[in-house]
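Pasting a structure below so you can have a look.
Heads up, one of the protein chains got dropped from this complex, but the rest are sitting where they should.
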Amino acid sequence: MTGILELRGVSQAYRLGRRSPFVTASYLQVLSNVDFAVRTGQAVGLVGESGAGKTTMTRILTGLERPQTGQVLFDGKDLWEMNAVERLEFRRNLGVVMQNPRSSLDPRMPVGSSLLEPLRSLGIDCDHVARVNEVIEQVGMASSVLGRYPHEFSGGQLQRIAIARALMTRPIVLIADEPVSALDVSIQAQVLNLLMDLVTDLNLALMLVAHDLSVVAYATSRVSVLAAGEIVETGQPLELFSRPKSKATQDLVAAVLTMEAGLAGRGLD
Amino acid sequence: MVTYLIRRLVFFFGALFAASVLIFILIRAAGGNVAAIVLGRHASANAIDALAAEYGLDRPLPVQYIDWIKGMLHGDLGRSFRTGESVADLVVSRLSISIPLALSGLILGLIIAIPAGVFAARNAGRPVGAFVGLLSQIGIAVPVFWAGILLSLLFGVYLGLLPTGGWVPWSVDPIQSIRSLVLPVISLGLILGAVMTRYVRSAILDVMNQDYVRTARACGMTESQALVQVGLRNASLPIVTVIGLQMAELIGGTVIIETVFSIPGLSRMILANVAAREVIVVQSTVMLIIVFVIFVNLMVDLLYSVLDPRTRLGQ
Amino acid sequence: MTDSAMDVRDLFVGNGDLQAVRGVSFSIPVGGRMGLVGESGSGKTLTALAMMGLLPVGWSTEGRILHDGVDLSCQSDSQLSRRRGRTISMVFQDPLTALDPVRRVGHQIISLIRRHSDAGKAEATEQAKALFRQMNLPRPAQMLRAYPHQLSGGQRQRIMIAIALACYPQLIIADEPTTALDTTVQKQVLRTLDVAVRERGTALLMITHNLPIIAAICDTVAVMYAGRIVEAGPVAEVFSKPRHPYTMGLLRSQPTMDNIALDGSSRLPSIRGTVPPLQDLAIGCAFQPRCEFATDKCRLETPKVIEGLSCWHPIVLDAEE
Partner (left out) sequence: MRLNVSLIIGAILTFCAISIAVVSTFWLPYNPNLPNIPNRLLAAGSAEHWLGTDVLGRDIISQLMVGARTSIVVGAGGATISLVLGAIMGLIAAASGKIVDETISRVADIMLSIPGMVTALVLAATLGSGALTTIFALTAFFTPSFTRVARSAALSVLQEDFITAAQLYGRGRMPRVARHVFPNIAGVLIVQFTLYFAAGILTEAGLSYLGVGVTRPGISWGLMLSEAQNQVGVSSPLAMWPGLSIVIVVLGLNLMGDGLRDVLDPKLSKSIL
């Protein structure tokens, strides 16, 4: 099963601003030779320390940034060789949810019109109002919220609305960049369960980026570990985390505080 | 640190050059022929050409510009069309009046603004804080010249304590000079003080909500100790920037105050030359003021980098 | 009671008609470690700030805060300031903004030491270096001369801990000390804090929403919801045999390596509804709108606190759960 959205041999480096006239321009190697794939009906995870390159990888996958080398393939076609029509089709098929719910909705727009924006922007002719009501129900919220403004909602509710917006154009790929790390503990499970249901109910391909290993272990069936710009390991989360081969994964697993270890008095060693 | 200094110096000279070009163009863009402006609409054509030739106004613009700048650098600010008097001599005597007036106005403004701003910030919730806020609002709304008129009315006419206008040169009677500066400085200081109080108040309020002030208190400082030892230094950054910006405002105020109290300062001279359409004189004296303001901005920038290690050592 | 580092009795914190903390009582023994768990809006940070006398403008307290033989709640700012940093100190959440950006890091710790002791400049500097070494900060001498923006989040948080422990306080309050840090750094900072606190015999109040941190570092825990403690007790008991539905919900809904099935088919039970805003709290027990076991009694009467539990229908778990 080929991946719907893939990175093949992708590398990225940024020219560092010259520290001073005496130092020649140096390069910061952010990603080197990364292969990664998101497949239909499957949830894939990406973990790694901050600074490992997760954000850059997500920006390249979503077409916001062009990689220096390597390809970004959507349904087999390279994103950066696509013509305008194909690119619009890619945009329609891609849904993105970001980390900070408070910042992902325009405060000046009622929630309803924020949801309509993708349909208007991509010029999708369907019954917009019906579609909005359909999707708002899908994320477990009442259509009465549509007329209200973002600052009247809690973090969890805003994240659900952001997910709804990502679903508006019936995408086949959903990329969630740290979707729950800004939420309260009791709300995290609700949003994670919603994402997992969407994968099974809508046969979506989901990519979940997180720094919390247990979130990825819970919500995804395959995870890649990114360290210093390289994918060091990929596998089934629980197996990978119980028997990590690479040093980077071992460090990540060692850093996790588990309940069981804590209660047994060896939480910090 | 060095790169920061170089960048600031480059910007300083860049700004000077750009401002001089701007003023040079501004003066010529409108009237087209400078000589025509000087002599007025109904002057005869050859009178205009004669004047233009005499002052080299018929030469190509870049040449005139370079000639003007070279002159400026050597202190030759050009000659007045009417009296033929060199601008430089005119300016030097006027500066001895305008600079003390402007600087003491600024200092008085600060003496008013910093305590009032701190007080208003400390009592932001309470009515007394709001009262100071309202006072500064009213202060901002009072035009400088009206403040001058009211003060001269009160102190000059009714109480007869201070001269309400005119100027006695320093050389003749310094005390009298100072006495005739008192009211102008107070008017300038009050208005500037009112404007800066608001900036000081918001800078202090902003700093008081910062985490590091709370940390300072958690380390055993009382609220006022934390404000003075930690808050003020951090609040001085926006305040210093505002002082730099107020420079341009201050010059504007000085022009008006010199007119209200009929003090023969530099700004008043510019005004007279504007009326007399002495375009070259205006061009040079205005350039002098701009050099002063841009220089002060450079000093403010350097002071800012001394106060704030983040700018000095780079983010 | 002199044998407790801190004794909070019936603490209320409010701003006009908005009550954020509604009758909280707990006691931390000398050298004891208590965790205060709660989500956003539970009032845990305001409780800590009330104990330190650092409430923002407009907020006021009722009830008693007994520490070092006095009731802090009726002390003036100057009286409190003599104790802050000396007998009671605090570490805050965001290391990026907690340190004075325009001063060298050394200046802040040295001025603290000299304020609370008669140590001279040289002696204070030596103490500061020793503290930095104990916090395993690299090259303590240079570090003292560095500015906050030149240091990493982890380093800055260790400096905050050094500052808080400089005068061997009776109690240190840590409000979400590692939330803003990277996970790998988080464990190191917690270990540093744990060792330093144990060596000094300082009592610790750890405030966080992260349950494993409480399990790793605290002996007792109090769970806060909507301004009240709903359950309190030894960590081992509360976390293995929770009696309050909210505690149970938190424990079950948080994904940890232990409660995930291999094939990924399991769905963690989540607590329905949202964290209640303080303005419109439910009548009776604040958790009743989200509680599966809620009955009319819960919807009308606010449960009293009996043996640390505030619930009309405590969960009776059979032993092996």
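First chain written, first letter: the chains are A, B and C, and each begins at residue 1.
Assume a residue touches a chain if its C-beta (ideal position, glycine included) is under 8 Å from a C-beta of that chain, and two chains touch if they have at least 3 such contacts.
What you are looking at is a predicted structure, and each value in this text was computed from that prediction instead of being measured.
The chain that is not displayed touches the following shown chains in the complete assembly: A, B. Contact with the chain that does not appear here is found for just one residue of B:A50, B:I111, B:V128 or B:L150, B:L150. Note on the undisplayed chain: of the listed residues B:L95, B:V142 or B:V182, the one touching it is B:V142.
Touch with the chain that is not drawn comes from one residue among A:S11, A:Q68 or A:N100, which is A:N100. Residues 11, 14-15, 18-19, 22-23, 26-27, 29-31, 37, 137-138, 140-146, 149-150, 152-153, 156-157, 164, 245, 247-249, 251-252, 255-256, 259-260, 267, 270-271, 273-275, 277, 279, 282-283, 286, 289-290, 293-294, 297 are the ones on chain B that touch the missing chain.
Touch with the hidden chain on the side of chain A covers residues 62-64, 88, 91, 94, 96, 98-100, 103-109, 114, 117-118, 121-122, 149, 151, 162, 165, 169.
Just so it is clear, only the chains that are shown with their structure count from here on.
Ranked by separation of Cα centres from chain C, the top chain is B.
Rounded to whole angstrom, the centroid-to-centroid distance between chain B and chain C, based on C-alpha atoms, equals 52 Å.
Contact residues on chain B toward chain C in their complex (touch as defined above): 124-125, 209-212, 214-223, 225, 230, 233-234, 237, 307-310, 313, 315. Across the interface of their complex, chain B is touched by residues 52, 54, 56-58, 77-78, 81-86, 89-90, 92, 94, 97-103, 108, 111-112, 115-116, 147, 149-150, 160, 163-164 of chain C. Against chain A, the residues of chain C that register as touching in their complex are 39-40, 182-184, 186-187, 190-191, 194, 209-217, 235-236, 239-240, 249-251, 253-258, 260, 262, 264, 267-272, 274-275, 277.
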